[in-house]
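Heads up: the structure comes next, in structure tokens.
With one protein chain removed, the remaining protein chains of the complex are shown where they sit.
Per-chain numbering from 1; labels A and B assigned in written order.
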Amino acid sequence: MALGGSVQIRHVDAGSCNGCEVEIGSAFGPVYDAERYGARLVASPRHADALLVTGVVTRNMAAPLRRTFEAVPGPKLVVAVGDCARNRGVFAGAYGVVGPVSDVVPVDVEIAGCPPRPEAIVEGLRKLTGR
Amino acid sequence: MNSAINTAGAGLGTAGALAVCTALVATAAPARVRPVVGSVGTALTGAAGVAAGIAAVAGQSMSVTLPGVLPLSGVSWTLDALGGLFIAVTGAVAVAGSVYAISYTRSHGLESRGVQAVFPLFVAAMLVVPAAASVGTLLVCWELMALTSLLLVLAEHRQRDEVTDAGRWYAVMTHLGFLAILAGLLTFAAHAGDDSFAALRRAAHTMPPWVAGVVFVATLIGFGSKAGIVPLHAWLARAHPEAPSHVSALMSAGMVNLGIYGIIRVGQDLLGGGPRWWWLLVLALGAVSAVYGILQAAMSTDLKRLLGQSTTENMGLVLVGVGAAGLFATAGQQVLAGLALGAALLHVINHAAFKSLLFLAAGSVLRATGTRDLDNLGGLRAGMPITTGLFGWGALAASALPPGTAFVSEWLLLQALIHGLPSSGGVTSTVTAIAMPVAVAAVALTAGLAVATFIKAFGVGFLAKPRTEAAAQARESPPLMLAGMGLAAAASVVLAVLPGVVLPGIGSAVAAAGVGGESGSARAAAGVVTLRLVGVTGALSPLVLVLALLGASLLTAGVVRAVTAGRVGGARRVARLWDCGGGPLSSRMEYTATSFAEPLQRVFDDVVAPETDVDVDHHEESRYLVRTVEYRRRVPDRIEQRLYQPLLKAVAAWGVAGRGLASGSVHRYLGYGFYTVCALLLLLAVTR
Partner (left out) sequence: MTALGVVGGIAQPVLIVAGSPVLVGVMRQVRAHLEGRAGAGVGQPWRDLRKLFGKEAITPAGTSEMFRAAPLAQVATTLVVALAAPFVTTDSALGVISDLFAVVALLAMGTTVLALAGLDTATAFGGMGASREMTIIALVEPTLLVAIFALSVRVGSTNLTDIVSATLHDPARVASPVSLLAAVALVVVVVAETGRLPVDNPSTHLELTMVHEAMVLEYAGPDLALVELAAATRLAVFLGLLANLFLPWGIATELTPIALAVGILALVVKVGVLGAALAAAEVFMAKLRLFRVPELLAGSFLLALLAVAASFFLA
């Protein structure tokens, strides 16, 4: 993926418990500092190259997640953060759940953990930026 | 009868004759042909006026005196460069407006005999006012202009009630202004012994200062109210929107200029300059009008009312220039005075060009959608692309940003004000040292607010999505309306890029007003491609600016194309609007004109003081459940509320009190007469 060391990321919460959000916040904080590898959070999917999706995809968030993915200009990537995003995690079989992120949009990188440690998140992002 | 007929005189005479003929033919013609006849005749009248004006500015002057035409005073006309400039401007606006009107009057039901016959007469009256050379002629032509414009303002009174109200305001205020001018000029003529302008000029030297002051203030009130200067601006924001659009264009871009003409003619030419406080008053009124006018326009959501209030702003800027010129002249700085007056006259010309374009485009919008309310417009770009482009250019021209038209005249005005400060070789006085920075600050604030206003008008009214069905159904205007707008747009483009073509003419006009030293033409700036200021350091080339911008745009576009060619990107994709994923955005989510202006309204809350109404409609079952909420915000004219309403109430109260005098008793009425005669005899005995 020739993004040249610069990846702008749009975070989408598809139905998470916010545990992964706390870890992502740590990953971009002073201690783990994902920004030094060229990753940056942006405010709009139009500005982004990659979507950072947390949480299992609930029924209400399926269509918005798809629309967000369509709004991102190509070439684009999707990162599924946490076990819920990878394989439903603890919410497998719940009534409001559509499925893991890969059921709704194609996933390129997965970060395992419930929640994943900030180092794992940074390692996953470094796969995108190549730095 | 003594006359020197040349192009100037012939042009003016032709214009008058054409106007009368058109009026007669339009009265007799059948309804289908009437609009064409009336409009074409008016266009030719305007063209003759332009020819006369240009000839006069080029140096041909003309004098005609006809003693028998009016009782007691006769009429006399003298066409000099100052009058010629205003005649040319009015004629040009009349040409554009008439070409537009050929289609517009047909689609708006304005084919009545009254409108079609009065229109050419209105233009003719406006053309002859600057040529008047005696008090009687000026007053008669002025009143003729007021009456014809009143009839035109009332053209649509059967369709809307607001028109009658607007007409009433206009009639009263224009006649009060007329009375003020009458009082001032008659005082002047009484002192001079004769009512011709030549006699007035001679007598100005021997007038006691307080009489001169009274004359100046009275004529300032009268001419200022015609120009829409605060606090006599209330009629402008009412009458200009309600008139048919081509008439609005003529009034805003032609008639208000004559107020400025009057102030310059009486103040500088006839009275010969006068003391400093006159011009400080003019400067102060101009600055206040400019800021107040544009503030009201920034709050306004009615497209034509916004344009009318912007006229107050621009006339305020012109008066800032006129006032500064007078200040500099009284201090002996003739070069600076010529520069300031030249800037003011250039702004008059520029304003005429872009304001007529904007009003004609607003008329197109009104015809296509049936509404003037910006909150109900939007998305007109799809259905009316040419009108959108023309209005966009007009908005740029009006907002004093380069490469717009108003940018050049505001630059000149700012240069005049900046060089007026003592440390830069200007006028040495504390008053000027305070007045100049305040004037610059006022001009700057109006420039900033004008940008916000016209971005609002263009962005909310024409771009994005339509907010109502009417706006979605808008279709482009017929070709003749586009042609009229195109004429005005072409004029404003020429003035934006090559203002140097009109500067020599402006110099002649300034010299004719008696400002700018002994030299024959007081030129503010020389050069066509580059404007170089005369006498002070400063230069600007609008043409080079435009070419540089175009070049930079092409370069950037070329580089971008080269860099992105053959990359992973590929062709441009049309994507759905980013709506945060929640579902399609309706036009209700767009910013309206009201919401756009809301931060400004909060900042200027003390001056603007809007009135808000919130109506909450609850469900029958429970007060906790809301069915509808209606929010209405009105921005009234504060000056109207604080100044006019109390005045009108006082007059009404006085009238009611006066009823007590009419008791019905004949004895009392005889007593009134008796006591009044006794009092008069006493007065005469005491004062003789």
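By definition in this document, contacts are C-beta pairs under 8 Å (C-beta built on N, C-alpha and C of every residue); 3 or more make two chains touch, one makes a residue touch a chain.
Just so we're clear, the structure is a prediction, and the values are computed from it rather than from any experiment.
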item: Omitted chain's touching partners, listed by label; value: A, B
item: Listed residues B:190, B:490 or B:603, member touching the removed chain; value: B:603
item: Which residue of B:178, B:578 or B:644 touches the chain not shown here; value: B:578
item: Interface residues of chain A (partner: the chain not displayed); value: 2-6, 8, 29-30, 33, 35-38, 40-44, 46-47, 49, 73-75
item: Where the unshown chain meets chain B, residue by residue; value: 298, 379, 381, 399-402, 407, 411, 414-415, 418-419, 421-425, 433-434, 437, 440-441, 443-445, 447-449, 451-452, 455-456, 458-460, 463-465, 530, 536-541, 544-545, 548-549, 552-553, 555-557, 560, 563-564, 567-579, 585, 587, 589-591, 595-600, 602-603
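What we mean here is this: only the chains that are shown with their structure count from here on.
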item: Distance between the centres, which are taken as Cα means, of chain B and chain A, whole angstrom; value: 59
item: Chain B residues touching chain A - in the complex, by the definition given at the top; value: 568-570, 573, 575-576, 578-582
item: Chain B-facing residues of chain A, complex; value: 2, 44-46, 63-65, 67-68, 70-71, 73-75
